[in-house]
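What you see is the complex with one protein chain gone and the rest in place.
Order of writing sets the chain letters: A and B. Residues in each chain are counted from 1.
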Amino acid sequence: MIDAGHHLEQMRTTAPLVQNITNYVAMNVMANVMLAAGASPAMVHAREEAAEFAGLAQALTINIGTVSPPWAEAMEQAASAASGAGKPWVLDPVAVGATAYRRDLGQRLLALRPTVIRGNASEILALAGQGAAGKGADAADEVAAAEDAARSLACDTGAVVAVTGEVDFVTDGSRAARVSNGHAMMPRVTVLGCSLTGIVAAFAVGQDAFDATVAALAYYGIAGEEAGGAAFGPGSFQPAFLDALYMLGADEVTARARISEA
Amino acid sequence: MIDAGHHLEQMRTTAPLVQNITNYVAMNVMANVMLAAGASPAMVHAREEAAEFAGLAQALTINIGTVSPPWAEAMEQAASAASGAGKPWVLDPVAVGATAYRRDLGQRLLALRPTVIRGNASEILALAGQGAAGKGADAADEVAAAEDAARSLACDTGAVVAVTGEVDFVTDGSRAARVSNGHAMMPRVTVLGCSLTGIVAAFAVGQDAFDATVAALAYYGIAGEEAGGAAFGPGSFQPAFLDALYMLGADEVTARARISEA
Partner (left out) sequence: MIDAGHHLEQMRTTAPLVQNITNYVAMNVMANVMLAAGASPAMVHAREEAAEFAGLAQALTINIGTVSPPWAEAMEQAASAASGAGKPWVLDPVAVGATAYRRDLGQRLLALRPTVIRGNASEILALAGQGAAGKGADAADEVAAAEDAARSLACDTGAVVAVTGEVDFVTDGSRAARVSNGHAMMPRVTVLGCSLTGIVAAFAVGQDAFDATVAALAYYGIAGEEAGGAAFGPGSFQPAFLDALYMLGADEVTARARISEA
């Protein structure tokens, strides 16, 4: 059984330096989310230094939300460096089905063997070649509809695939788990999914990628429940969510995690 | 008489996908403002996909706050696509009078026939060729001083022009209205004007551009009043403002709107 609190504690002890090549919308919130949780984020994406920095960092995340050609080059270089050094890297294929440019880049990044892929159902379907054109960054499909796509994507790439939504689904192709923590206000706040990708990467440092991903999703969802209980709307949700990421202890996370392994 | 609550309800029913090519400072807040109100924002600006994405989106906003040449190209391509497809697009000419680079770009974008232009008094004066060099993104002129410029800009371009400030002024060249909702704390919080531009675009989908703009301004100002009543300063104003955008219902917006049609 996956002990979410144990993995949180391990992450906090490591306090890993995680390099993030992410989108402009997410950068600030993602850094705050990771600091609140106990990781050390660094937003480094210039072609002139991204691969060099990947040598210093303990994990890497790549998010294509607002990608442009110089960033795409840096993404490929940093992902190659991380893969080559055996460091975990997490792919967040934002809106990958929306345009031809994104579809191409998504396939090039897949070839660099991400450790974990985290997306919403529409994104995982698109990445697996089964999706329709997406509706921006918001999912138009249910998680359940993407489970088969997630399994085949995991088998084809060797990655752990996490489809996040009302109930999250995680698989490495053989194992699978569902995480039902979370709160209905979360989709009303931008870049919470993008920021979760950083938490997944931080948990994956020195821990089994499947277990770490499941644990990270549970922890994140519990923080959402905590914030949702205190918030009047998506504005007051945000500070309450960061506070909850900061304050939640390992025991409470273990006790409240709603993980079912399939 | 313009029923602001009715237009809000229509917008929420449509929940339009709005593409935003905006500045780095505004992206996160603008996305949160639009999500809180009930729209679906997408920040897509790369030249490689901006025009293609404009084909998926229901409206477009363009904000020149932190523009650079590749972004300017994407702006022109996306605006052309939106205009060609008859979709509403809103121009936010941030600090357009400040530098030669901005003045030139402002004129090129005007030629692509925005549906609505939203700016502060200094920006509207500059866009109409009547301004002095601006003081960054903050208005150095009163709204009333820009009413004639707004009327002539509307007549010349066919756009609805909204000059926002303590009392907003909206005109399409023949009709005109003033909106006096709002709160004195709003100029102390960055990018609230930029984010309003996204709300205007969301309201304009499937609705008359003049009425939708007036209604959007009233709704936004009421949310500001609500937040201002709850806040101790510009920090606590922000979550309270997003909460208010989320919680305000159509009837309350109709009742509290302070619109005077001229």
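By definition in this document, a residue touches a chain if its C-beta (ideal position, glycine included) is under 8 Å from a C-beta of that chain, and two chains touch if they have at least 3 such contacts.
The shown structure was predicted, so the numbers you read here are calculated from the model rather than taken from an experiment.
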{"item": "Touching the absent chain when the full complex is considered, from B:2, B:67 or B:149", "value": "B:67"}
{"item": "Chain not shown: contacting residue from B:116, B:191 or B:244", "value": "B:191"}
{"item": "Absent chain, residues of subunit A that touch it", "value": "17, 19, 24, 27-28, 31-32, 35-36, 40-49, 52-53, 56-57, 70, 238-247"}
{"item": "Positions on subunit B contacted by the hidden chain, ascending", "value": "23-26, 28-29, 65-69, 95, 98-102, 133, 135-138, 187-191, 231-236, 238-239"}
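The definition used in the following text is that only the chains that are shown with their structure count from here on.
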{"item": "Rounded Å distance between subunit A and subunit B, as computed from the means of their C-alpha atoms", "value": "32"}
